[in-house]
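Missing here: one protein chain of the complex. Every other protein chain is in place.
And now, subunit A:
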Amino acid sequence: MGAAVFFGCTFVAFGPAFALFLITVAGDPLRVIILVAGAFFWLVSLLLASVVWFILVHVTDRSDARLQYGLLIFGAAVSVLLQEVFRFAYYKLLKKADEGLASLSEDGRSPISIRQMAYVSGLSFGIISGVFSVINILADALGPGVVGIHGDSPYYFLTSGKIHLLSSLYPPSILVPDLIYWPSLRDFFGSTSQEPGRRSGMYLLPISLPAAFLTAAIILLHTFWGVVFFDACERRRYWALGLVVGSHLLTSGLVSWRQGPELGRKAFNGEWDVGEGVSSLLNIFNLPGRRRKGESFKVSHLSIISITCSGEEVEWISQTVMQRA
């Protein structure tokens, strides 16, 4: 059910961050301000990276899928580097503020230490980046099925008679109980479904659950990176800076690397076998996933893409997939 997926994934993704916020940041106005300003800096860095990516995409050939994928990877790398640059800029700003605060205080000590600022700024980057990554997926998990809402291809989710096959892909540990179903999807695809979409709620689970865990990890990672980064700047240990940047790049690239560039190519060419997609997702958490070829597995490919693509794109994908099926 939408609500279960939504709440579960939200708490998985943001539980640690929320707890950290509530306990350490919410009580102190200064830290809250540092948090919000950190989020602003991250947003600016994202904006600049998007500008770069956008320009590149528009000056190059849009139909060349491989190039576009490469540009995307490049855009992601630029974004990571810009985030680190802005983290440094934020460090400089906070350092100045710290000095100002210290000079204004009665006993010459600033009310907040640079380490606290490092922690809060890391947390702020983490929260805002986590939110930006996953909030749309969560919102879609909550609401009624958006897929196919404009009456696009009825081939979405193909025939739900094959839906139950998907369940065999997943190890029992993440199988959603039978009680969970998604009535709105059933309503949408009532005519084409042979069984009452009981397991259709599971469609978004494979997307939102790994996303939630990954988001939680990234939030915490940003927090740690913030602390290490500021400390490295304070003590002028530039190798530690390089470590932070390198590990950020590594983390960001890890997902695509696991899938392999080959997968990316296939995705764009519409050859992506859903089994691969699903099993690669599962691989992230070292869960066993079996690859099975066949039409039914294209379904989850569509569901992954459909969360974020427009109706027209999904239409295209579904038609492409159907042609190859």
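Definition applied: contacts are C-beta pairs under 8 Å (C-beta built on N, C-alpha and C of every residue); 3 or more make two chains touch, one makes a residue touch a chain; residues count from 1.
The rule we apply is simple: contacts and distances are computed from a predicted model.
Going by its UniProt record, the hidden chain of the complex is named "Presenilin" among "Sorting nexin-1", "ATP diphosphatase protein", "Presenilin" or "Pyruvate dehydrogenase E1 component subunit beta".
If you put the hidden chain back, the residue from A:4, A:67 or A:131 that touches it is A:131. Checked against the full complex, the candidates A:64, A:99 or A:234 give a single residue touching the omitted chain, namely A:99. Panel shows subunit A; residues 28-30, 32-34, 36-37, 39-40, 43, 46-47, 49-51, 53-54, 69, 72-73, 75-76, 79-80, 83, 93-94, 96-101, 103-106, 111-112, 117, 128-129, 131-133, 135-137, 139, 210-211, 214-215, 218, 251-252, 255-256, 259, 264, 267, 281, 304-305, 307-309 of it touch the chain omitted from the view.
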